[in-house]
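Please read the structure below before turning to the comments.
All protein chains but one are shown in place.
Every chain is named by a letter (A, B and C) in the order it is written, and numbering of its residues begins at 1.
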Amino acid sequence: MIASLSDNCTLAQKAAILRFIESHGLRVHVGEAGAGTIVSIIGNPEPGLGEMIAALPGVESVSLEAPRYPFVAREARSAPSTVRVSDVVIGGRGTAVIAGPCSVESESQLLTIARAVAKEGAVLLRGGAFKPRTSPYSFQGLGEQGLALLALAREETGLGVVSEVVAPEDIPLMNRYVDMLQVGSRNMQNFRLLSAVGEQPTPVLLKRGLMSTIEELLLAAEYIVAAGNPRVVLCERGIRSFETATRGTLDISAVPVLKERTHLPVLIDPSHAAGKRSLVPSLAAAGIAAGADGLIIEVHDRPDEALSDGPQSLTLDGFAETMELVGKVADALGRPLAVVPA
Amino acid sequence: MIASLSDNCTLAQKAAILRFIESHGLRVHVGEAGAGTIVSIIGNPEPGLGEMIAALPGVESVSLEAPRYPFVAREARSAPSTVRVSDVVIGGRGTAVIAGPCSVESESQLLTIARAVAKEGAVLLRGGAFKPRTSPYSFQGLGEQGLALLALAREETGLGVVSEVVAPEDIPLMNRYVDMLQVGSRNMQNFRLLSAVGEQPTPVLLKRGLMSTIEELLLAAEYIVAAGNPRVVLCERGIRSFETATRGTLDISAVPVLKERTHLPVLIDPSHAAGKRSLVPSLAAAGIAAGADGLIIEVHDRPDEALSDGPQSLTLDGFAETMELVGKVADALGRPLAVVPA
Amino acid sequence: MIASLSDNCTLAQKAAILRFIESHGLRVHVGEAGAGTIVSIIGNPEPGLGEMIAALPGVESVSLEAPRYPFVAREARSAPSTVRVSDVVIGGRGTAVIAGPCSVESESQLLTIARAVAKEGAVLLRGGAFKPRTSPYSFQGLGEQGLALLALAREETGLGVVSEVVAPEDIPLMNRYVDMLQVGSRNMQNFRLLSAVGEQPTPVLLKRGLMSTIEELLLAAEYIVAAGNPRVVLCERGIRSFETATRGTLDISAVPVLKERTHLPVLIDPSHAAGKRSLVPSLAAAGIAAGADGLIIEVHDRPDEALSDGPQSLTLDGFAETMELVGKVADALGRPLAVVPA
Partner (left out) sequence: MIASLSDNCTLAQKAAILRFIESHGLRVHVGEAGAGTIVSIIGNPEPGLGEMIAALPGVESVSLEAPRYPFVAREARSAPSTVRVSDVVIGGRGTAVIAGPCSVESESQLLTIARAVAKEGAVLLRGGAFKPRTSPYSFQGLGEQGLALLALAREETGLGVVSEVVAPEDIPLMNRYVDMLQVGSRNMQNFRLLSAVGEQPTPVLLKRGLMSTIEELLLAAEYIVAAGNPRVVLCERGIRSFETATRGTLDISAVPVLKERTHLPVLIDPSHAAGKRSLVPSLAAAGIAAGADGLIIEVHDRPDEALSDGPQSLTLDGFAETMELVGKVADALGRPLAVVPA
C-alpha cells in the first residue's frame, strides 16, 4: 500500500500519519517519488485501514494497487540518481570500473591484483569472502579473513572495496570492512536479505538473477529502497538461455530497458556472462556502448590457479588491454573512465 | 573433499579421523554412500591436508575431485530412499498427495480447505505463513499466526503440515508447528538456508529453482544431506522458458532423469507450473504417469478471493475431480494413493 | 481478412462472392467455423476492398482484424475433429501409436522394425526418407528409394506410413508412397511448405518448432487448413530450454493448452524430447495421461548402428515394454490403444 502526501502536508501531520500506521503493526518508509512525497506501507494491513489512512489530514490519496516500484521507477526522480561508494560516484558522467578477483585467496594474490587494477584505472576493488557455491564441496571463501585482506588492500591502494553478502547476520561484520555490499544473482530474490541490506546505509550492488526478468530485478531493488536505503546500483550479469557457447547470455538490452524504467545506475558484468576470458573485452566495450554506467570485471594474476572462476578472469595484461578498449568507447561517448581522487 | 573409509576401519579409528579433520577447522559429516562409508569434509582445507588425511589409519582414499553429489546419488543406496513425514511415507509404494492453500489466510479458510482435502485423500496439508513475494507491497503471509493455524488444522484433521521456511533464524519457530520445511524455488541456492535445514532433523521439501538445472537441484540437496539431514524430498515445479501460455514449463522429463540420478523421492507441483487451474488435473496425472512419488497441489475454497496464487488454485470440487483422475493413473501403475492411518 | 457469410446466403450468392474476391487477385478458402461459414481471404487486399465485400449479398460481416486462427480454434467446431490416416482414426476415443525408425536405412531394417511395431500395437509406421540434418555432412536420407521401402513395408504389415516432407516440389512424389506427410520442427514456419501441404488432401502431421510458441503452432496449422486441407494433427516434441539433461524439454502442458484452444488432435513425440532411450517410456505414459491422442515413437532393431537418432530410439523389446506401460494408462483413462482392422 502506498499513501501519497499532499503538497501542503505539515511536518506535524506527517509525523502523525506515520505514528498512526506504525500503531497498526506496519512498517513505513517515506521517500521522494516524482514531484511528491510518498509513504510506502509494508506489511499486511487489516481491512479498512486504507480508508482510515486516506481520511487523515495531509494524505492526498491511498493506493491499494500500488504502482509496481514507486521508489525506483524512472518517474520517481527528475534526474538519474548517483551512488557514492568511498570516493567514487557511480551513475554520474564518468564510467566506473570495479575490478578484482572472484575470491580473495591470499594477501599476496589480493595485493598484486589490487595494485594492478588500480594502476590501470579501476576505481573500486571487488573480491569475495563469503562465496555461494553450487557444490558444498567447492571452496567457500575465506570469510572474515578475506574481509580483513580487502581492508588491507584498500589501505594500500586507496580503492574502496565491494564484497558479496549472503546472509543478514553477516552484515554488521561486513560493514566493518567493506564499502559496498553485493547481493549476488542467487540471492536476488532472498527477500529477507534484501530487506536487511535496505535497513542499513552501506551502498548495495544488486545483481540480476540468472532467471529473473527485468521487472523482478526492479522489484528486488524496490525492496531495498522501500526499506530505507536508496543507494542501490543494478548489475546485469548474463541470464540463462539455451545457448551453451557462453556461461550466460549477456542481456545487453537490459541496459537501455533499465535506463527507461529506473533512475538507478546500471553496471555490466561481462565476466560472469561470458564465462571465458577471451570474450570479456568485447562484452565490456559493448556494455559501455549500450549506456551502462560502469563495469565489474574479474581479474586474477594467475587465473589458471584461481580457486574459483579462473576461466573467465582476465590476466593483468588482459585487464590493461580491456581498459584501453573500454576507454576509447567511453571517451567517444563523452563518459570517460572515472578517476579516484589522488 | 571426500574421504572414503576402509571396510575394516574401526570405530576408534573413525573417531580419530573425525577429530583430526575438525581440529583443522573443517566440518565433517559421515554417511552411507553405496556399499561404503564416506566422510564429507566441508570448508577450505589447507594445502597438504588431503595427503595427511589419506595417511590416517582407516582411510582408504581421499578424493579432492569429489563425485558431484556422493550422498544423494542413485549409487549411494541400494534402494530408493523414503522420507517419513508425520504418519506418511513419501517415496514408498503409494502415491502421496500434499494439498492446501498457497497462503494461510484465516482459520475458517484453512480449516475448510484442510477438511476438504483430507476427505478427498490428501495426506499432508500445505500452507504458507512466510511468503516470499516478488513485490514488497504484496501480502507477505501471517507469520507465526499462520503457523499456529496450521497446527490447529493438523489437530482437526490429523494431516501433517508443510510450510515454507525463508530464513535460518525462523527454523526453531517453524519446528514448533510444522512437520516438513519447504525450501522454495527462489531459495534453492540460498546455501545458508540449505545448510541450516540440513543441521536439524525435520524433513525438507526442496523445490527446484525456476532456472536451475537438474544437476544444481541435486547439488542443493547434497548441501542438506551433507550437513546431516537425509530426509529430503525433491519437487519439480516448472522452469522458465520462452513459452508464455503457462506460468512455468513443467519439466516432466525431470522425473525420470531424477529417478536415474538420485535415490531421493520426487514430487510434482502442477499448480505453479501451470499458473492456471484448468491445466492442473492433466499435469497432475502426467506427473504420476511419469513416475513421481506424489504431488503438491494448491487448493482454495474461494480462489477468486485468494490473497495469492488464486488463478492456479483448484476449487474444492476441482480437487476432488483431480484426485479421481490421479487415482486412476496411480492404480493402473500399481502405486495407489497413500492413506493416512485412521 | 475473414468474411462471415449470413445464414441465409444462397449458393449462388456464395459463388458470386468467391468470384468477386478472386477477381481481385486474392485466394479464398471456405470453411466451417463454429455454427457459421467463413471465407478466409489470403493475399494483400487493396484499400477499400473489405467494405466492398461487406456490401455483397450473402455477406454478414468482414473482419480486417481476423480472429487469430478461425479454422483451427476450439470454437470452430462443436466437437474435437478426427483425422483418418489409412485405416486409422486419430483423435477419436482410442490412442494411436505411430512407431518406426528415424530414417529408412534398408529393406531388412525397415521390415524388421515394421513387423515388430505392428505386432506390439502400433497403427502407423514412421520413417524418414528426406532427412533435414543440422550438418551438410550427415546422412541425408535415401530419398525415393526410402519411400519405396515404406510402401513395401505397408504392403507387408498393413500399416499406413508417415514420412517427412521438406519441400513443396517433393509432395507429388511423396503422395505416390505415403499416407501422411510430416512437416518437421525446423519447417514449422516454412510458410511455402505449409501452404503447399494445405493445397493437397493427404493428412499432415505438424510438429511444433523447437522455438515456437503454442500460438505459433496454431497459426502454422491455420496456414494449412486455410489453404484447404483440414486433416492436420499437431505434435509436441520438446522445446528448447536451458536444461541440458535432455535433448529438448517436453512441454507436457502443451497438451491441455492445445486441447483448450483447438479442435485438432494432438500427439506427443517422447523420443525427440528425451534424446535418450531410457526416458521414453515415462514420457510416453505422461503424454497419454496429460490427454494426448497418441504418440510417435522412434524404434530401431539395432539402435547403436542407426544412421540417425540412435541414442533416443527404443529397441524392439523397449518398445514392447513401453506399449505395455502406455496401454495401462490409456486403459485407465478410457482411451485404449487403437487397433488396425484385420
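Observations on the model:
As a working rule, contacts are C-beta pairs under 8 Å (C-beta built on N, C-alpha and C of every residue); 3 or more make two chains touch, one makes a residue touch a chain.
As the structure is a prediction and not an experimental result, all values here were calculated from the model.
The absent chain, not drawn in this view, touches the displayed chains A, B, C throughout the complex.
Of B:81, B:241 or B:322, it is B:241 that touches the chain left out of the display. Contact with the undisplayed chain is limited, among C:60, C:216 or C:331, to C:216. Remark: the omitted chain is touched by one listed residue; of A:147, A:211 or A:264 this is A:211. Checked against the full complex, the one of A:273, A:297, A:316 or A:337 touching the unshown chain is A:273. The omitted chain makes contact with just one of the residues A:9, A:250 or A:264: A:250. Touching the omitted chain from chain B are residues 211, 240-242, 244. Within the entire complex, the positions of chain A that touch the omitted partner chain are 211, 213-215, 239-246, 249-257, 259-260, 273-274, 278-279, 282-283, 285-291, 325, 328-329, 331-333.
Mapped onto chain C, the footprint of the missing chain covers residues 1-2, 40, 42-44, 66, 68-69, 132-137, 139-142, 166-169, 186-187, 189-192, 195, 209-211, 216, 219, 222-223, 226-227, 240.
Heads up, the rule we're going with is that only the chains that are shown with their structure count from here on.
If the chains shown are joined wherever they touch, the resulting network links each chain directly to all the rest.
Centroids of chain A and chain C (each the mean of its C-alpha atoms) stand 49 Å apart.
If you average the Cα atoms of chain B and of chain C, the two centres end up 39 Å apart. Centroids of chain A and chain B (each the mean of its C-alpha atoms) stand 31 Å apart. Chain contacts: chain C has residues 240-242, 244 touching two or more partner chains.
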